[in-house]
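Yeah, one chain of the complex is gone here, protein chain that is, but the others are all in their spots.
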Amino acid sequence: MPDFGGEPEAFRVEAREWLAENFPPSMKNVDLAMTVDAPTGDAKLWKERMGAKGWGTPTWPKVYGGGGLTPAEARMLQQEMARIGARNPIGGMGVMMFGPTLLEYGSEEQKQRHIPPIVRGEIRWCQGYSEPGAGSDLAALQTKAEDKGDHFLVNGQKVWTSGAQYADWCFCLVRTDPNHKHEGISFVLFDMKTPGIEVRPIKLINGYSPFCETFLTDVKVPKENLVGPLNGGWTIGKRLLQHERNSLSGGGGSAGRFAAGKPLDQLAKEYVGVDEEGRVADPDLRTRIIRHQMETKAFMLTLMRAAAESKGNQGPSNATSIMKNAGSKVGQDRAELAVEIMGSQGLGWEGPGFEAAELEQVRNWLGGKATTIYGGSAEIQNNIIAKRILGLLDHQ
Amino acid sequence: MPDFGGEPEAFRVEAREWLAENFPPSMKNVDLAMTVDAPTGDAKLWKERMGAKGWGTPTWPKVYGGGGLTPAEARMLQQEMARIGARNPIGGMGVMMFGPTLLEYGSEEQKQRHIPPIVRGEIRWCQGYSEPGAGSDLAALQTKAEDKGDHFLVNGQKVWTSGAQYADWCFCLVRTDPNHKHEGISFVLFDMKTPGIEVRPIKLINGYSPFCETFLTDVKVPKENLVGPLNGGWTIGKRLLQHERNSLSGGGGSAGRFAAGKPLDQLAKEYVGVDEEGRVADPDLRTRIIRHQMETKAFMLTLMRAAAESKGNQGPSNATSIMKNAGSKVGQDRAELAVEIMGSQGLGWEGPGFEAAELEQVRNWLGGKATTIYGGSAEIQNNIIAKRILGLLDHQ
Amino acid sequence: MAVLNEEQTMLRDSARDWVREKAPVGAFRRMRDTAAPLGYDPAAFAEMAQMGWAGVVIPEAFGGSEFGYLSLGLVLEEMGRTLVASPLIASSLAAASALVMGGSETQKSEWLPKIAMGEAVATLAVDEGPRHDPLRTALKAEKTGAGYKLTGAKTFVLEGMAADLFIVAARTSGQPGEAKGITLFLVPADAKGLSREQRHLADSRGYAALNLDEVELGSNAVLGEADNGADLLEKTLDRARVGLAAEMLGMSVQAFETTLDYLKTRVQFGQTIGSFQALQHRAAKMFTELELTRSCVEAALTAIDNDAADTPQAVALAKAAAGDTLHLVSREMVQMHGGIGMTDAHDAGLYMKRARALEATYGSTAWHRDRWGRMAGY
Partner (left out) sequence: MAVLNEEQTMLRDSARDWVREKAPVGAFRRMRDTAAPLGYDPAAFAEMAQMGWAGVVIPEAFGGSEFGYLSLGLVLEEMGRTLVASPLIASSLAAASALVMGGSETQKSEWLPKIAMGEAVATLAVDEGPRHDPLRTALKAEKTGAGYKLTGAKTFVLEGMAADLFIVAARTSGQPGEAKGITLFLVPADAKGLSREQRHLADSRGYAALNLDEVELGSNAVLGEADNGADLLEKTLDRARVGLAAEMLGMSVQAFETTLDYLKTRVQFGQTIGSFQALQHRAAKMFTELELTRSCVEAALTAIDNDAADTPQAVALAKAAAGDTLHLVSREMVQMHGGIGMTDAHDAGLYMKRARALEATYGSTAWHRDRWGRMAGY
């Protein structure tokens, strides 16, 4: 074993030893974070072990079951896991978005109650934000929560509730004051089994239904489930969106998710063929593939640079503000090119005549169109860059 | 001679015969309309003859010296002139923009005084519109005209006065009421030799000075030189801009002017070379040249379609609203590609080592950047399409 | 819109009225959701044929009106607006053109009247791989005593599930990649040894894969000249391509208008979203591309009617321009509608799926751009 030297690297040894003992080899390169069904066998074992150790949420406080690691230690853990193909089995909206927000804004009781089950991967959360009349203009939301003494009575309709059909709990923005727009919104939590909640999956253009409409009729939400002050939910809700954006723009987000499959140049050689010099035979298509691959590389380099800068002593990088749009563009361009390269064969919907990878491609292409709409549309991202980063003003 | 049949074609015979007698063959393909110096010899002869006949302004009323032709006859004349390479020697802003506007809005005295010299090509007009603080927002103009009984006293500064250093007269928008924006503007005419006018050429990025700054200090403008009602100049001024836009977007406008020189594919073969199959050797550049040439073709087809539609019985074509932007894009793209194709050789500024065509190319490239700024910027054109054609509203 | 004569104006207006009353997008959606076996509604096509639309490019002598290609293009544009599925392009345009240009009197008499009446559906069977490439035809036609024996496979045959007649490109000599040696054959759908299987594409139309296993044909099954069918095939394909471009133009116009309506009604931040300048300028850009594309499509249709020498260039331009514009507009349709545009219940996805299918058919935008460059000599 090499000599790591220095104090901090001692943790690397600890991590490596723990993983050697606890990571079931059958779980190599298996991604459990996004699965819907309850795991069994080795998968169950791996999830339970990571949950108990708190390493699925490595930097969360130990007092709520988290790993309690420093960022440097968390990076070492990540490297050690990557080395042996171990994927984090603890994931979902609770980990990515709700947990960090509750740790910041929740009461002690709320943290003690809700964080440990997230750490153990036991509870799935969904997000009650968007409404039919409140898309990009989220603060226009109308779902009403009336004060009934010990509880709020909630009535309204949410849409784009992702995974609501599988979720146990919901964090939700509701209107507690109709006379103020931003200052009339509160952040509440409720159990999805509460009477009055009806969930209808929404079928998307790619045939899948990852989102739902959620109808709320006289839903009773106990007062203890209000996070932060009454009418103070907008700040909390926005903070949570930052966590969402970070998770969407990272390597594991849109670019990664929709950049699956074979490299485009390889795909092009297979479906289009090559000329005498070994170049992709369609010169117009070839130049666009090159251009796209270079843009992808530029995006990946920017992810790395932003990570390095945030590790360095320069404070948060400006580059993070461009990630969502740049990442979703790369992902969408890739899908468009893949479909174009594969010709009619890349447009199969179902049935015989198509390979699984071909059928998946068309669904990816269509589904990926959502990446410039959800989590703050491309237009909203551009507004944010123009106003917050560049300091341009609205009409006065 | 073929039998043209029918009544109207009789004019074609007349035109052909007149041209055979009056067009000096030495003037074949010589363009006089844009020249600055007074013509001599055959050029002078040709200009005088066309001016006297009124055929330089073929559809203008005979009573003011115009040709008095019908649109069909004017087209025949144009065809007959094209057949023998005869260019119209009568041109400039008087013909393109001011004349048609004065014919519509001027008093009888004004028309009798100003139209005949335009018809004969004797008087050069310039346009006093833009000001340093009023570019795209033209109606923000501040040049003040005070009522002094028999005259206005004009003070202010105009900019982008094209050809002011050569002009005899100026049509000018001035502010006669400081309390109303659009309804406080009047349209006046003045002799450029009036005391108090100072003209300074503006050097552009291509080294040329086609425009001037014009300083107006206590310039006396006789009341008889007010066109239309007092404070009613905005309507007249806008109408004139339509004539400007039409002249800019036509084949003789931006696209034509900046699409001079060799075809790009030929240029590319010379400067870049070809591969074994005779294709332009740089595949990335080749695909962009193809794309551009196809866009150019689409634009030319649209010019033809709009002309056919306006001849047909369908009323004015929607297509005209896109011409300025589409035409200037084609022109600018062409210039960018030409410069790119010629490499460092396409960037010569002066001196030895460069051919005249190469030196001209770089000036064209830079000068052409103005085509998306003047005559209503690309942004203003898009606003016009969005609001007037598509019916989208401003913020309410 | 091109300057139309009286016949054309009437034809366009009747198509527009019929689409509005009988074939809104909802009709296509129903057809899709019921998984109609042919990929279109035969009753609707019968109505079209009754109105004469199936015979627009067919000579009067064979039961058509011979109004020409611009006329048929007008109808196809209207059909494109609401995604009407029908064999108008495959049969009434492409196959009819092949028969008119290359057929013997007997072949024409046998098939054209039925095609013009909508009683028979004919279609081209050209491609054998994922991407359009007619010169790579490999399906083998061996000479026999009585005629030919065809063996091989075709795929992505338009309206292949409905067709009564396939016009099959086969190789009688030469190698894949060569023009010489391609021969067109008329192959009835019930020919012995021919089988077909549906291919379900994202646009829910009636594509089929064909298998020909020693299909025996007489010499009179050859359309045009043996070994020299490449020219006829290319001219036929160009007619089909401009029909596709006309459909794409109609789709683009409707996708744009639907989006424009949404921009005028959807309120966010207290304003209609169409009052936001960034969206206004993107709308202006779309409108500009639509106008340019219309010129290209109408010019290509007119070029065919005039038998102009530059017809192939005009067609390549039209197909490429329509392809780019439809992608732009259909993508913006989804983006500008936001979440609702991502749902299957909204029409946006239907336009986007059809857009890609049309692009892939008979040469992609990139393929036509490269073709245009090659024809222009660089």
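Chains here go by letter, A, B and C, matching the order in which they are written, and residues are numbered from 1 within each.
One rule holds for everything that comes next: a residue touches a chain if its C-beta (ideal position, glycine included) is under 8 Å from a C-beta of that chain, and two chains touch if they have at least 3 such contacts.
Just so it is clear, the model here is predicted, and its values are computed rather than measured.
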- Please provide the labels of all shown chains that the missing chain touches. A, B, C
- Task: Sort through B:123, B:202, B:230 or B:274 and give me the one touching the missing partner chain.
- Result: B:202
- Task: Among A:30, A:357 or A:385, choose the residue that contacts the chain missing from this document, as touch is defined above.
- Result: A:385
- Any idea which of B:229, B:353 or B:391 touches the chain not displayed? B:353
- Item | Interface residues of chain C (partner: the chain not displayed) | 276-278, 280-281
- Message: What does the interface between chain A and the hidden chain look like in terms of residue numbers?
- Response: 265, 268-269, 274, 278-280, 286-287, 289-291, 293-295, 297-299, 301-302, 304-305, 308-309, 311-314, 318-319, 322, 325-326, 379, 381-383, 385-387, 389-396
- Item | Touching residues (missing chain, whole complex) on chain B | 130, 133, 135-137, 140, 159-160, 202-205, 207, 271-272, 282-285, 288, 336, 339-340, 342-353, 362, 366, 369-370, 372-374, 377-379, 382
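What we mean here is this: only the chains that are shown with their structure count from here on.
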- Please identify which chain has its centre, taken as the mean of its CA atoms, farthest from the centre of chain A. B
- For the pair chain A and chain B, the C-alpha centroid-to-centroid distance in angstrom is 55
- Approximate Å spacing (C-alpha centroids) for the pair chain B, chain C: 43
- Item | Multi-partner residues of chain B (at least 2 other chains) | 279, 286-287, 290, 395
- Message: Going by the contact rule already set, what residues in chain C reach two or more other chains?
- Response: 369-370
